[in-house]
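Note that one protein chain is taken out, while the other chains of the complex remain in position.
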């Protein structure tokens, strides 16, 4: 079940996704976090942020919308009050780094990279007015912020891509060229729900990010496309809810998988999937987890509806 | 329930979406098509097309993928063998026009526009190798093909937009500037599913278009954004399955609504929604259907979780 | 906090669109305070859980009573769950009303609509400590009224309805000056407009309010359910810092 990625020795390929697991404490009451492959923390910005108005979440078919707005206690508080708890667990820690300007990204990266095993550079948060997502939709800007954060960081940088783009491959190649050690994809698709009673968008921010099973086919498609275009590993996410989903993401090209909103349905989901994974691998005829990675690209089994 | 749009006098705002209703014959065994607001036919190309290999569909959470590949009998056969049947029904007919080159689009538009009430210019089909979608992802190309088809067409042209773009507003404005009488949005989101047994994409074309309830929040978001940026009407679609959904699309800014893959779940869906719509309007306090259009933009009811 | 498939042992409509759901399981023994809630997964068709307050518990029978009102698709689907079925529950969540730590002699409980249920268990706990309890319960109309007999067993009860079809015709706040014996603390749960009105009227005494917001995780990890607070921290999470707060702690908007 071991997977080795730049900066990350994963005892298994499962980790909670950023923003869906806080800084771990709440989930530690359900299971021992040391069982995880790694943990990705909630986004860190330079200063404390209070985020958007409420409501911040809405339900959708097979998914949910959120517009938290990067609420977090700020990088210093995270280093002081949150990371020490996670360091007591035997798992690599990934810090999700956000900002409104390249300078902010760099400052946060400099500080926090001294305390974690890798950074996830969040250039794809759809829920803040300034910064964040414009870096994720323009290959040049994406490359620029990546290059500077890679230089500033003491640990490998995984860039988290936005799916709300015409050409995901162009962005992926741009950040690879700028020195990213890996990719993390996908962030949420931007969406909206309207409350028929009030006739207004449900979410105070109007637009939110769609996550959950609904976006899985988009995630699989993008990972499949990017896998053949880059030479850096991909942490896949977007609608993972079962051990079968983990295999599907890895066949598409992910080297590890993050689980986001499914933690809200079932706080034990990461642990349960980790427990099921060996059996699932066996069922589909794999002997190691690394064999699965990119399998959809190099397998020669003929597709079809054949059955015995 | 009446809505009047360029070229289209709709007795109600409900119509089947292109590609999900063939040319109507199959559904005529379930109900009288004259009850519909209008009908949008399967895409027409200049020559007969055989489409992609099979499998062409796959299931997804709250949705499905398809990669039919614009299979159709060609514009001449459609005019000769399919349109006459629809003309016996008392409904406006919309022809979905596709092509690989601007010339093909123009030729199809010249021919078919003489026999229908409006065109839906399909610059967004994700499932063909050449033509189609590149026109839908580049504002300049989109404007160019729109301009020429508008010139060639005898009837108003609605341009069907692809959601697989970074900036939907830019495309919408470009085609409005090029003379489109209306917009139709959204086409499918590109996605993929992988068969864990064969380890290959389920769909022969690998990538397919995701439709159904899963994409509704993306459709609502895009319609909401585009509504304030253009002055032409929008036919909304993407996951409509209930009369409530119709209201949600119209509040976001749609003037009429098309129903696609839900016809596969329930071949009577369009008729059932038409029957329920008056009651649904009343329930949410509307006295006419036109009052709903764009309601989310100009309503003054305060949002909130207030309850009596 | 646990995730548990709890058994439905009773399920009945008790007022218009309002249901009593009695669940049995281990979560019951973890309930500490009145005003805590459980996070209910109606079925796999609904992506998010629904927060519902604990209205009462029976530790011997390992049961808890939830009272819920049909407000949308999820609660509507919940009505179709039958006795004997199991349901996926996460809880108990949050900080409830303080009982031991407040020195109240005469408590005023103010409930509005589906905000009434958590006050029931609170009233029992206060009564058990010898606190005098007076309740003002507001509903839309006669058909919506519930739990009145239960509250009457625990103290004085005043009922108001918006349409005057039973009790006082008007708002809960209309009755504050009709309560003859002075009360020293208030506890309230209901729509935000009501919470605001109550806390403004009674700003001279200590009060505790239970709040509502759409939730993601329900356990404090996602920051979906925040409410602005007056202190330096600037916010509280309703699901774990609340849902009950001291009235002076948070900003009602």
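Letters are used for the chains, namely A, B and C, taken in the order the chains are written, and counting of residues starts over at 1 for each.
By definition in this document, a contact is a pair of C-beta atoms (placed from the backbone, for glycine too) under 8 Å apart; a residue touches a chain by one contact, two chains touch by 3 or more.
If you're wondering where the values come from, they're calculated on a predicted model, not measured in any experiment.
Colleague: Taking the entire complex into account, which one of B:96, B:164, B:261 or B:280 touches the absent chain?
Modeller: B:261
Colleague: For a quick check of understanding: of B:8, B:40, B:68 or B:223, which residue touches the chain that isn't displayed?
Modeller: The one listed residue touching the chain not shown is B:68.
Colleague: Of C:10, C:45 or C:85, which sits in contact with the chain we cannot see?
Modeller: The one listed residue touching the chain not shown is C:45.
Colleague: One chain is left out of this view; which of B:9, B:32, B:59 or B:140 touches it in the full complex?
Modeller: Touches the omitted chain: B:59.
Colleague: For chain B, which residues touch the unseen chain?
Modeller: 19-22, 25-27, 29-30, 42, 48, 50-51, 54-64, 66, 68, 71, 202, 212, 261, 263-268
Colleague: Kindly note down the residues of chain C that lie in touch with the hidden chain.
Modeller: Residues touching the hidden chain, for chain C, are 44-45.
Criterion: only the chains that are shown with their structure count from here on.
Colleague: Tell me which chain's centre, taken as the mean of its C-alpha atoms, is farthest from chain C.
Modeller: Centre of mass proxy via C-alpha means gives B as farthest from chain C.
Colleague: If you average the CA atoms of chain A and of chain B, how far apart do the two points sit, in angstrom?
Modeller: 32
Colleague: When the C-alpha atoms of chain B and chain C are each averaged to a single point, how far apart are the two points in Å?
Modeller: Going by mean C-alpha positions, chain B sits 46 Å from chain C.
Colleague: Which chain A residues reach two or more other chains?
Modeller: If we look for residues of chain A contacting two or more partner chains, we find 55, 60-63, 202, 212.
Colleague: Can you list the residues of chain C that touch 2 or more other chains?
Modeller: Those would be 213-214.
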